[in-house]
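Here the structure comes first, spelled out in structure tokens, and everything after it is commentary.
Left out: one protein chain. Kept in place: all the others.
Right, subunit A next:
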């Protein structure tokens, strides 16, 4: 059952997790999924289109929504997208993307950086 949470969602008054805008994006997904489940290519196209209109920062919210709604395919898809978006980027880019701040002590980050210097080669421009 993909949508056990949805029923609850509608019954539930307290909806911090899912704003309306997000809900309108996520909820129609299963129908679409089912309709074009057989055809991978169409699905990809659909997903690409969907994402073109979505700001990177919104992806985080989409993930939260998908998580809350317990919707595995959407969660997988959004997470994959985010992973692809950040996989080759600098640490600062990633922080900006998620709106995070570094909470490391000054020495700690230095250490981490040195440990695996090789992995930071060839990182994309921000």
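Couple of notes before you dig in:
We adopt the following convention: contacts are C-beta pairs under 8 Å (C-beta built on N, C-alpha and C of every residue); 3 or more make two chains touch, one makes a residue touch a chain; residues count from 1.
Note that in this section contacts and distances are computed from a predicted model.
One subunit of the complex is not drawn; among "TATA box-binding protein-associated factor RNA polymerase I subunit B", "F-box domain-containing protein", "Beta-adaptin-like protein" or "CIB1 protein", its UniProt record names it "F-box domain-containing protein". Counting over the whole complex, subunit A has residues 40, 60, 63-64, 67, 75-76, 79-80, 82-84, 86-91, 94-95, 98-104, 109, 112-113, 115-116, 118-124 touching the chain that is not drawn.
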